[in-house]
Each structure stands twice: as structure tokens, then as C-alpha cells.
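Notes for the one structure printed next.
Other chains dropped; remaining ones untouched in position.
Letters are used for the chains, namely A and B, taken in the order the chains are written, and counting of residues starts over at 1 for each.
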Amino acid sequence: MTPGLPDSTFLYIIEIIGTFAFAISGIRLAAYKKFDLFGAYVVGLVTAIGGGTLRDVLLDIPVFWMQTWVYLGVTGAALGIVIIFRKLLVSMNKALFIFDTIGLALFVVIGIEKSLSADYPMWVAIVMGVITGSFGGVVRDILINVEPLFFRKDIYATACLAGGLLYWAAFSLKLPPVLTQSICGITIIVLRMLAIHYNWCLPQLNVNSVKAENELTDNN
Amino acid sequence: MTPGLPDSTFLYIIEIIGTFAFAISGIRLAAYKKFDLFGAYVVGLVTAIGGGTLRDVLLDIPVFWMQTWVYLGVTGAALGIVIIFRKLLVSMNKALFIFDTIGLALFVVIGIEKSLSADYPMWVAIVMGVITGSFGGVVRDILINVEPLFFRKDIYATACLAGGLLYWAAFSLKLPPVLTQSICGITIIVLRMLAIHYNWCLPQLNVNSVKAENELTDNN
């Protein structure tokens, strides 16, 4: 648990739900690509803990999932659930998406607060919040050898960034911690929901006339 | 060398053979994909030291290959051997496979013992054993842009896990270290040999009716 969080039992439960939802998302994609059981477990685990692991290595603090077996256990439970309820899960897409989004929001809050309690400045904390929320999914996509989705797909990481910036604003105004956390988390949840519903995405760079560097180095 | 290993010269020699075999495996795959000499060296090196590097970074202990140039040197020797004996190597597939499997077994033992001597609990040590044995091959596959083999192919990582669990059992029974190590290593070697011979693999998840998440987010 992140030290200094008020009502930590509630947040801890949410974190476990988020871990579970992230693991489910990784396991289902791995299953779709016909990974075996162990491979699916690893992809689920990496999706769930990858972001926090990179954060802890960069901050040079003890890696969170090595302190308790709960995260490995939750991923195991997620694998069991996918195996047992795989038909039911199809009709639960919306519920899973909501869990996943709540987990994302809390992962960002936890990433920010862990960085602040390790005495890093706010801008580093926001970067770590985005990393905690996004990096697991990037590694998942690399492991299953597809292009990382969030670079093109929706405003996933952008929602994390927006939440982080509002955390900063609320923190600067010295709002109470629980309110600061809520503003950050709810922003992320609402933005992501709206983005999916209205099919929002960021503009692409228009590059009709831009050559890529590998062509560049050929012609030089 | 890992402190506390009995008969450490023997184990050290095995570790060097394992490093060599892992490097050969990476170099041959890189050659198959028409990498140049430097690229082949890097892929060989990453295959050989990738797992131990991630382990040491996660454990926050000094990275093993930065303590002695031996690992870089062994990889260089492996590159030389592949260049000089490349026709001969084809007929040595079985010997190379055996070296590779022995190396794998010892990498797992070393990963477990390094973690224990850094005061981590046994379940972390087993995870680190699996990482030490498997992660180099995963990075190799990412670098040459193929889907990591072990997620679908054979019981490679599963054998590491089984060896780790038997290490735990032997350790709990307070068997002598050399016996504990042998039980772990021989389990891995035998399991992998049997798995290749009988074409064992783990079951895949059956996902005919499960949509992947990228479809999910489209339809929501």
C-alpha cells in the first residue's frame, strides 16, 4: 500500500480490482493469440504489474509486487476466471471495461503518490502516474507482437495525463488528499468513458510529404 | 559467482557453458534473420545475460555481467565459433540443445540462490529463477521481431517453475544445498528433454467465443 493514503482499505480493494481487470485484459488478448496457459499467465501478470515495476525501478524504490504475493495470486485468480467463465465474460465486456478504467484511474493516483512520497517533484510524479497506468499495456502489446494500441487508438494515456495535471492543480490549491485523489481519478474515468462513447481520438501527424528516417539514411 | 555455492568452480564452469550455449542460440537466430556481425553479437549477448540483468535490476543488486568481462568474452567466443564452425554446428544440434538445457537449469538455480542471499522470500526467488532462465530468450525474440516462442511452444518456462518448486520443497526439508540444487537442476533438464521428445505442451486457452479487447473497445 502507498503510505499516506487516507481510507487505505477502500483504495487497496480498488487496487486489487484494477490489478484483476488489467490481468484479465492481458490474459484474454494472449488467449486470442493462442498462447498456452503459462504464456497467458505471464502476459496477464505483465499487463497488471508492468507499469508499477518500471515506475519502481526508475524511482529506485523496492518493486511493489515483490513485497507481497497478492499480485501474483490475483493474476492466478484472473486466469482461473477466464478459463471457467470464458463464455460469460463475453457478455461482461462492459463490466470489465469499467473495472479496467477504475483500475487505470487508481494506478495513476498510486503512481503519483508513490513518487511524491519518494520526494520527487510533481512533474516526475505525473510522468510516473502515466507510466503506472500505461506501460503494462505497452509491454503486453510488445509480447503478443502487435503495435502498442494506445499510440494510435484512443486517448488512454492522454486521459492519465489530464488526470495527473488536475491532481497537480488540486494539490497546489491544498485541497484535502481524498478530494485531490478523487478529482484525478474521476477525471480519468470520465474522460476515458466519453472517449470510447464518442470515439474521440487525438489527431495524427499529417506526414504525406515526410520521409521516414530509414529512407533518409538510404538517400544521404 | 553466487556466494555460498558449494563446489563453486564446477558450477562456475557450468554457468560459463550455459552462457556460451545461450549466446550461440541467440547468434544463430540472428544469423538466420540476416543480422550483421555486431547485431548478431548483441542478440547473443542479450540472450545470454538478459535474464540475469532483469533479475539483478529487480533485486536492486549489482548487475552480474558488469563485475567481470567474462560474459562479454564468452559471447565473443560464441560468435567466433559460429563463424568458423557454422557447417559443423548443424550436425551438433543435439549437443547444443543439451548445453542449452544444462545452462538453463543452472541459470534457474543461480537466480534462486542470488535472490535468497539478498534476503528475499522463496516465492520471489522462484520467480527470479524463472526470469533468469527465460527472459533472455524473450528479449531475443523481441529484438528479432518474432513472437516470443516460449509463450506457445513448449514447456520451457514451466520446467523452470517446476524446478523452482522442487527447490522450495527440498529447501523446506533442509536437504543439503548441493542436493537441493541438483534436484532443481535435474528436474528442469529431464522435464525439458521429455517435453521435446514427446512433444509436450501446455493446453491453450479455448477462446473461440471470446472477443479480444481491441474489438471490445471498438464496440462499446
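Quick notes on this one:
Methods note: contacts are C-beta pairs under 8 Å (C-beta built on N, C-alpha and C of every residue); 3 or more make two chains touch, one makes a residue touch a chain.
Since we're looking at a predicted model, the values are computed, not measured.
In this structure file the full complex is assembled from 3 copies of one chain, 2 of which are shown.
Keep in mind that, in the parts below, only the chains that are shown with their structure count from here on.
Per-chain Cα centroids separate chain A from chain B by 28 Å. Of all residues in chain A, only 25, 27-40, 42-43, 53, 57, 60, 62-63, 66, 69, 72, 82-83, 86-87, 89-90, 93-94, 96-97, 142-145, 149, 153-154, 196-197 touch chain B in the complex they form. Only residues 57-58, 60, 120, 123-124, 127, 138, 142, 145-148, 150-152, 155, 157-158, 161, 201-207, 209-214, 216-217, 219-220 of chain B touch chain A when the two sit together in their complex.
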